[in-house]
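All protein chains but one are shown in place.
Presenting chain A:
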Amino acid sequence: MSQSKQQMFRLNTGGRIDRSRTLSFTFNGQRYQGHPGDTLASALLANGVDIVNRSFKYSRPRGIVAAGAEEPNAIVQLGSNEAAQVPNVRATQQALFDGLTACSTNGWPNVQRDLMGLVGKLGGQFMPPGFYYKTFMAPASMWLTYEKYIRKAAGLGRSPMEADPDSYDHFNQHCDVLVVGAGAAGLAAALAAARSGARVIVADEQEEMGGSLLASRETLEGKPADQWVARVLGELASYENVTLLPRTTANGYHDHNFVTLHERRTEHLGDTAPVENGHRQVRARLHRVRAGQVILSTGAHERPLVYAGNDVPGNLLAGAVSTYIRRYGVAPGRKLVLSTSNDYGYRAALDWKEAGCEVVAIVDAREAPAGDWVDAARAQGIKIITGSAVIEAKGSNRVTAARVAKIDIDAFKVSGPVQELACDTIASSGGYSPVIHLASHTGARPTWREDILGFVPGLVKGVQACGGAKGTYTLGDVLAEGVEAGIRAAATTGYTAQTVSLPSAERLQQGPAVALFQVPHEKSTLRGPKQFVDLQNDVTAAGIELATREGFESIEHIKRYTAMGFGTDQGKLGNINGMAIAARCLKRSIPEVGTTVFRPNYTPVTFGAIVGRHCRDLFDPERYTALHHWHVERGAEFEDVGQWKRPWYYPQKVNGKAETIQEAVARECLAVREKVGILDASTLGKIDIQGPDAREFLARVYTNKWEKLAVGKCRYGLMCKDDGMVTDDGVTSCLAENHFLMTTTTGGAAAILEWLELWHQTEWPELDVYFSSVTDHWATMTITGPEARKLLAEISDIDLDRDSFKFMDWRSGKVAGVPARVFRISFTGELTFEINVQANYAMHVWQTLFKHGEKYGLTPYGTETMHVLRAEKGFIIVGQETDGSVTPEDLGMQWAIGYDKPYSWIGKRALTRSDTKRENRKQLVGLRPKDPKVVLEEGAQIVLDPKHAIPMPMVGHVTSSYYSPILDSGFALAVVKGGHQRLGETVYLPMADGQTFEAEIVSTIFYDPKGERQNV
């Protein structure tokens, strides 16, 4: 098939496409051809593809409307294979490449002959304005029904079901001046700033930089404007202080000039990133830019007019028509009717005519349009119908005619007879809306300017808008504003910028625009044919009018009620028109109805770019102890404790079958109670505390006493916040008179160090004391059990005699030939030595222990066994027995409270508050299930009377619960109101499945209540 037949709407000349090369692509299963330089949208238009989607709610056929980020309809699913699927791609922003495969996201199963069309009509009834609002108010069960329906019908794109083969990354960037948008204003600003030596980043979302200058009929220095663009880009590229980022969208403006840029590096080349020199290229990159100054040269979006049938394929923005003709060499139809409220729209008719197509008429809402472009149209012999507008587009799958009539804007009515003009394309222009999205992301309110009929950015510190983004549309003024912004930005960041000689722009005479948003129809808005405001969300003028009749007055509420500006569109085309309609209905001005607030992201950002390299193994850092590989080789199962990987239990093979966790834990528990076990406790937080006031500091942050702790001694300490609630615990040892080693919970290490610093730096700077984290410096190996002493004696020179090295002592010496600190403390209730060695000696010491330990039955145990053993002894775990509402007294740990210490330590005062003195506070107790086979559920609620009517008064809950191998029984720790006075009472635990368990309140110490075993 010849090219002309293939691309029936392709012009023979013009545009920035390469006609010498042909690219094949597939859309909805049909093969088409285009050229390098095309977007998917321009290639579809070149091939006469009218319908690109079905609408969200009414399932109406929809065509391409715009040529850029503001496109609401041509949202496609991309990808030739499953792994390459990308949803929600705007066809207007996707460069064409050979083999591109796309399909409509809506309109299952076929946009041309949509089975959902019928249902869609039902959908219209089914989803009136306020649908979301009303649905969310409805019972939750109904939402499931609605959601299934909406998702299937609307097909909001789908994510791939296979792993993404591509990689993505992040750059952290700093610059003096960030220029967002490389159109006329942005290039002028970048040039001025760059020449000063300032570090400049220029980001532009399009395939080529240059913005509207790439398709402008205006000249600079008497030459086509794109020649100036090429020269400026060449100069900018030659500067070392300039980074040019094409295909890069500034998606979000955040506090203090932090801007996220989404750079699409390979999406114009193929489905997946190409491989170069054996390396797959990075597909997309997120630049996190901290800029001294941000220049918003983001331009403006043309506003469509809102008339009946304005969603039928063949209705386009006037500016988009020009862009397709001049930039892509495509005339998106044969016979044009233009409906405009201003001079700018005329350019579409002039371009259309010059492309050799028929302009049926220009319909101008103004009574007496006058200006150079108006004159040019007259000179071309184009018919101009004044004081009128297209009030309705006819056609179903493509525009067939425009109904045109005189209109009275002030009275909002059709004021003359209607004529029908046969055509296949209607272009409309209602003026421009500055692209103010970024400026409003941090909450700055935009300002309405009546003279330009648009919102301009509010003031944001460090940000300047220029050109179209500021409501300036005349090319010469746009360039001058750009230079001025560039100079000011450079100067503000400490550079001296000279002025830039500007190319001479044409000085065109222009007439004033008229404020026209919604076009009146012969019928009322509510009874007439649909006039669409937000094409992506199927919001109509009638829907907005209905919302105002239902009492909604603020535009923010109307938006939520009607869904206007929702989703990926964020109201780029529709918001201002919607506000104007609400203002008309409420008889107010547009700024009185409210301002429009845009949220990031400006256009969708792929998850890959957001995630960057922070995925899979790099999603979150993992911390390993020095013994990690031993645990792995031993087949340990691991538990995450904060970022640490701790051995949870070590399942063994018994008759070729791996033990269950219950079997492994039972074996490990009995090994400790009967022989000797070993735990890698290296993850415990360790803080080295030094200074003459270290002891005094400890006395202030711990609840118990420290003044008499001698060198060589250890003490368990409880730490509270000043509200009296327990926040951490651990053993602190006196290494020397001015030197202590504090241990903290594994998860609390960093927070406790910060907590100590807080008190030292803010309340007690006079104390001479210093803190260092030494968690990673020392490996900690706990050997515990009756055989622990015999084992350690074999490999240590420390005197381990029970009377000279007592419980709660520590000694330094050699273990396995390396320097060690050995602490005689116990978290199991058995004879225990905690061996601390420099972390890089740990493996040697650990292996030496095993070499000697085999004959004693040395058994490695994990955190699960550690939990069972400590709970059997009633030892608490902060964060499990406590939850920020538990005092030391609630835990029954009065023995650890130094009520008479001289300084009012942290938490002391709060312990005498009326609330902390209440008798019925939840207090820590032991629970013994009446049936020893029962292991209560952690978190289970406790009641006193299981026959009580629901809701039963709940008096507490289970905090820890395990099966004890040594007791051959389930047991638990719990907090119960007034529990300390309830020893011996029976409580009940009703479960979700209807069972109720019985348990007796007992002491928290289930094993060796006198504590004899740790003292042997």
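Definition applied: contacts are C-beta pairs under 8 Å (C-beta built on N, C-alpha and C of every residue); 3 or more make two chains touch, one makes a residue touch a chain; residues count from 1.
In this text, contacts and distances are computed from a predicted model.
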| task | Look at the options "Electron transfer flavoprotein subunit beta", "1,2-phenylacetyl-CoA epoxidase subunit PaaD", "DNA replication and repair protein RecF" or "Sarcosine oxidase subunit delta" and return the one that UniProt uses as the protein name of the missing chain. | result | "Sarcosine oxidase subunit delta"
| query | Who touches the missing chain here, A:T243, A:T493 or A:T780? | reply | A:T493
| remark: Checked against the full complex, the residue among A:A736, A:L758 or A:M954 that touches the missing chain is A:L758
| remark: Only one of A:R19, A:H268, A:R290 or A:H739 touches the unshown chain, namely A:R290
| Per the touch definition above, residue among A:Q85, A:S196, A:S212 or A:N257 touching the missing chain | A:N257
| remark: Had the left-out chain been drawn, it would touch chain A at residues 254-258, 290, 292-293, 442-443, 461-462, 492-494, 722-723, 754, 757-758, 761-763, 765, 904, 908-910, 913-914
